[in-house]
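Have a look at this one.
Every protein chain except one is present and positioned as in the full complex.
The first chain written gets the first letter, and so on, giving A and B; residue counts start at 1 in each chain.
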C-alpha cells in the first residue's frame, strides 16, 4: 500500500505526516506523532479513551482515518493546557479527585472541553449524557461530574 | 497450649481430627510441630496456608506470638482483587 501525505493542524501547530490508507488517526497520533495522551481502550468507538476534537466536534480518534485529518483542525490532550497553565478542567479534575487510574482522563477532558465550549452552563443531566460516550471504571463518575461543574463555574467567572 | 482448628480439606491429613491442641508460642513453632505430628500437612502448610490467631489473619508473619490459650485457625491463603 502507498502512504498518503497529510497536512493538518494539531494543537495550533502545522503538522505533516505520511500514513497508510487504513491507519486510524489514533495510530497516527500515538505511533507517528508521539502524541500518546489519547489512549486505545477498545478500538471500536465504545470507550472514548481516544477522544479528540476535530473541527470543534468530539471524535473517537480510533474511528477516524489518519487521512481524514487532511485540512482539519485537531485538538488533543497535549494542547489543552496553555503552556504551564492548566485548563480549568484539568485543575478541577485534580482538585476534585476526578481520576483514580487516569487512563480515561484525557478522553474525558477533551469531551468535557467540547461540551463547555458549546454550552458554558450545562445541567448535571446534560453533562452526564454528553459524557456518556466516555467510560470510566474507577470513579462511578460522581467526582467527574462535579469537576466539570466546578470548571464550568470557574470558566463563567463565577465563584463556586 | 493453643487450640488449632483445621480447614475441612486438612482433616483427613491429620487423622481425621478437626481440632488439635498444640504447645507452641509462635506461628512458626506451631506449623513446625504440626508438620512433625502429621507429615501429610507439610505440603498444604508450605504452599497455601494462612493462620488466624484470635480473629486476626496472618498470611506471612510466622513470628507472630501465640498467646496462651489462643484460638488458632488454619485457613487457605486467600486471593484478593
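Operating definition for what follows: a contact is a pair of C-beta atoms (placed from the backbone, for glycine too) under 8 Å apart; a residue touches a chain by one contact, two chains touch by 3 or more.
What we mean here is this: contacts and distances are computed from a predicted model.
Visitor: According to its UniProt entry, is the unseen chain "Xanthine dehydrogenase family protein molybdopterin-binding subunit", "Protein translocase subunit SecD", "FIG152265: Sodium:solute symporter associated protein" or "Quinol oxidase subunit 1"?
Guide: "Xanthine dehydrogenase family protein molybdopterin-binding subunit"
Visitor: For the chain that's been dropped from view, list the shown partners it touches.
Guide: A, B
Visitor: Among A:28, A:74, A:104 or A:152, choose the residue that contacts the chain missing from this document, as touch is defined above.
Guide: For the chain that is not drawn, the touching residue is A:104.
Visitor: Spell out, residue by residue, where the missing chain touches subunit A.
Guide: 30, 35-44, 46-47, 49, 76-78, 80-81, 86, 89-90, 93-97, 99-106, 109, 125, 127-129, 131-146
Visitor: Residues of subunit B in contact with the chain that isn't shown?
Guide: 5, 7-9, 12, 52, 54-61, 63-64, 71, 73, 75-76, 78-81
Here, only the chains that are shown with their structure count from here on.
Visitor: Express in whole angstrom the distance between the two chain centres, defined as the mean CA positions of subunit A and subunit B.
Guide: 54
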